[in-house]
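Missing here is one protein chain; the remaining ones are kept as they sit in the complex.
Presenting chain A:
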Amino acid sequence: MELVQYFLIKDENKLPVRRADIVKNVLKEYKNVFQEIMKRTSHTFEKVYGFKVVEIDAKNHIYILINQLKPAEGAPERISNPNTGLLLVILSVVFMKGGVVREASVWNTLKMMQVDPRENHRVFGDVKKLVTDDFVRQRYLEYTKIPHTEPLEHEFRWGQRAEVEVSKLDMLEFLGQLHGKDPQHWSQQYKEATNQASPGSSQPGSSQPGSSQPGSSQPGSSQR
């Protein structure tokens, strides 16, 4: 059961769990039974906590916890994290532009919302670090260099965690409401959304928000 505790601690900060770390820190001499212990751990999470252990990177064996229970309206106390809103705005920009955008698009969108990555923000703090470092380490975003660019530019994509945690369909429905259009209006995105393997919930970080964690049950505000 130590593995359960290990996962919970890592998940508090939304950090992914590597198989190598599990073997080194938790299993130690039991590394031969990794499969068996993972199976039991997954079972425990589903049965007791309502979480699911998902392998987001099959090559490097990296795991995260996602919430099986959907966020419910009318919860007695809503613990919301403003970072969720910011993250969802960025994810929607990337999604609507076909899955990859040059970083300038994201920075411009944020500037329209009075969030300047060059400045320290009252709520988000160091925005550039949050977006290009924290969100990337948590696997919500991918931030990769574009080769042969001078000065060096990067592009954003959805991270592996976003793929399993955030429902594209819910995102399209929200955008549809915002723009007064039917989600199917964006046929390309709609097709992609319906093909997405069903995510745990439409709420990033709903497994266990920690200090820098998304936790609201509403896609964030996107002022357009």
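Here is the rule we use: a residue touches a chain if its C-beta (ideal position, glycine included) is under 8 Å from a C-beta of that chain, and two chains touch if they have at least 3 such contacts; residues count from 1.
Just so we're on the same page, contacts and distances are computed from a predicted model.
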Checklist entry - Between "Annexin", "Auxin-responsive protein", "Probable glutathione S-transferase GSTU1" or "Non-structural maintenance of chromosomes element 1 homolog", which matches the UniProt record of the unshown chain? => result "Non-structural maintenance of chromosomes element 1 homolog"
Checklist outcome for this item: Given A:K47, A:R118 or A:H148, the correct residue touching the omitted chain is A:K47
Item to check | Touch criterion as defined above, residue of A:S42, A:N67 or A:T132 at the omitted chain | outcome: A:N67
Item to check | Residue in contact with the excluded chain [from A:V4, A:M113 or A:V136] | outcome: A:V4
Checklist outcome for this item: Missing-chain contacts on chain A, rising order, are 1, 4-5, 8-9, 44, 47-50, 67-69, 72, 74-77, 79, 207-209, 215
